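The excerpt is restricted to a subset of chains, each kept in its original location.
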Amino acid sequence: MQNSRVLVVVGSKSDHQVISGTIEILKKFKIPHQMEICSAHRNPEKTKALARSAENKGTRVIIAAAGMAAHLPGVIASHTTLPVIGVPLNASSLSGLDSLFSMVQMPSGVPVATMSIGEAGAKNAAILAIQILAISDQKLKKRLKKFKEELGRK
Amino acid sequence: MQNSRVLVVVGSKSDHQVISGTIEILKKFKIPHQMEICSAHRNPEKTKALARSAENKGTRVIIAAAGMAAHLPGVIASHTTLPVIGVPLNASSLSGLDSLFSMVQMPSGVPVATMSIGEAGAKNAAILAIQILAISDQKLKKRLKKFKEELGRK
């Protein structure tokens, strides 16, 4: 997809379903986006290439979802100055706590904006990305405010 | 401070010291910012007023730090469409795990961009805020890239 504003990366094919909420909301808001499957551990070069090339392709925010020792968003964040949003997934017997700790506890210097574990986090990642884009996009801001009002009415 | 770009809110005076890393980095990058002490539970009206008035005052990102059942960033996020960054603090015997869970596990619809617990998170909150502002500020982007290069050399 040309000129995607949001890059969504998931660590493995099996994570695809959980992240569908992210894509749905990005589509609802008509945000150009790109979806990639890439493991930080099995394919570090592709991970790096995705992270390094994103800004020049027009990407403004990166969302990365992964389970277990979920290094994906941290590794991406080490290669870019774009904001990176992490979605921890429940992909082991540890209920996603392993993934949460691997994302949220980033050391000083390289932040990952961590969301809640699983589907709620996947949706919130898209909303946060839109909140970030809306800072410099008044039309998007309006749609976001309308969305927030609708949330309250539901 | 007039026209502050980043609003920093802490839940109590005792959290002031932990958040000093946030302020230091915002100053280093010359980001106009405002600092407030406000408890979501003891002063819900002031919390709401801060959240609701922020955008009109020019604020683009809100950082909120709190300990224990740390509702502050979530309550702020319920009142604004600006991106809200949460810094969980280690302020009880539970090592900040209570605060982490209270921030990161936000339900679908109202994201909080959660950082690591304590001082590392306080610094990363400022960096993430700058990454967000730099999306539409090329000068800031340059300084951010230089900062990242220096990180690597240290």
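The letters A and B name the chains in turn, as written, and every chain counts its residues from 1.
Note that a residue touches a chain if its C-beta (ideal position, glycine included) is under 8 Å from a C-beta of that chain, and two chains touch if they have at least 3 such contacts.
From a predicted model like this one, the values you see are computed outputs, not experimental measurements.
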item: Full complex stoichiometry in copies [only 2 chains shown in place]; value: 8
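We adopt the following convention: only the chains that are shown with their structure count from here on.
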item: Inter-copy rotation, chain A to chain B, in degrees (Cα atoms; steps of 5); value: 180
item: Separation of chain A from chain B, taking each centre as the mean of its C-alpha atoms, in whole Å; value: 19
item: List of chain A residues in touch with chain B within their complex; value: 21, 60-61, 81-83, 85, 100, 104-111, 113-117, 119-120, 123-125, 127-128, 131-136, 141, 144-145, 148, 151
